[in-house]
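Note that one protein chain of the assembly has been removed; the remaining protein chains are unaltered in position.
Then we have chain A:
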Amino acid sequence: MSLLEKELEKKVEQDYILEAKNIKKYFPIKGGVFKREVGQVKAVDDVSLSILRGETLGVVGESGSGKSTLGRVILRLLDPTEGQIFFENEEISKMSNRQLRPYRRDMQIVFQDPFASLNPKMNVQELIEEPLLVQTDMSKSARKEKAISLLEKVGLRPDSRLKYPHEFSGGQRQRISIARALALNPKFVICDEPVSALDVSIQAQVLNLMADLQDEFNLTYLFIAHDLSVVKHISDRVAVMYLGRIAEIAPKKNIYETPLHPYTEALLSAVPSTDITAKREKIILKGDLPSPSNPPSGCAFRTRCPKAHERCSLERPELINVSEGHFVACHLYDN
């Protein structure tokens, strides 16, 4: 109990830049002649999380676990079915698009696919200037100067600013995306698998760039990825998602050294190791991710869990606090 109290106390003094409470995003499945709603895809199903100013929260999960949807809901690019989102203690979950506009300066997103996230008909300068054009009243020459300085920041040559996205490589395009996201000096950036479409050698460069920029601009990241190795590099805390729910959320050290949830264990065992002498048991999960339109009863992971028992199919596990900052949603740990 004292732990929980401590946690609560901490919460009061801690400076959360973003808090999401009980976020649900259900997509309707329409069918039949009259497009009636015949079901729902529960992409995000009751997720709560909060992000401290200046930290990086990694979100990990396989494809279809709802991590990208969560990111888009937090930015209000998708409207949540239920739940509240607070950005710097202002509730943004119910605002109209017009009301949201000033908040868009402070929150940005970098997308996964560098070939789809830049308008192919705009040149680099136009792309980077666009946020300045719509959100500020900077003069044309000031915008141009800013664009040039941003290009330098992300390690691109300013004299290629009149080129078009198709003339750049994937890594360079991702740098353009980052420059565009940073143009308005945001406080919070969602990185939606920014490196998973890139070559491994380029991944490290872009990750290092993002880490440097975080220090320089005092950014807060929500870093979405589908494998733990990328997140390990950049995160302070890590949340593991499974089928629209958070399975485990903990400081990075706990996740990598003392994972509690069987799913986290399985994910960790899949990370390739450079240490060939290390003895590791590979946990291979049976089957596929169940359909989010028809999730298993109780714990969503029980169909693939090696440690599942009877209770798992009956009750949905809640996130419980097992040690400082370490929460896990598994019946193995609540007694």
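Here is the rule we use: a contact is a pair of C-beta atoms (placed from the backbone, for glycine too) under 8 Å apart; a residue touches a chain by one contact, two chains touch by 3 or more; residues count from 1.
Note that contacts and distances are computed from a predicted model.
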Choices "GGDEF domain-containing protein", "ABC transporter permease", "Sarcosine oxidase subunit alpha" or "Heat shock protein Hsp70" - which one is the UniProt name of the chain not shown: "ABC transporter permease"
Residue touching the undisplayed chain, where the options are A:108, A:172, A:235 or A:303: A:108
Absent-chain contact - pick from A:18, A:118 or A:285: A:118
Candidates A:25, A:42, A:72 or A:261 - the one touching the absent chain: A:72
Among A:27, A:164, A:256 or A:333, residue touching the chain not depicted: A:164
Chain A residues that touch the omitted chain in the full complex: 72, 75, 77, 100-102, 104-105, 107-109, 111-113, 116-125, 130-131, 134-135, 142, 144-146, 148-150, 152-153, 158-164, 166-167, 177, 180, 182, 184-185, 216-218
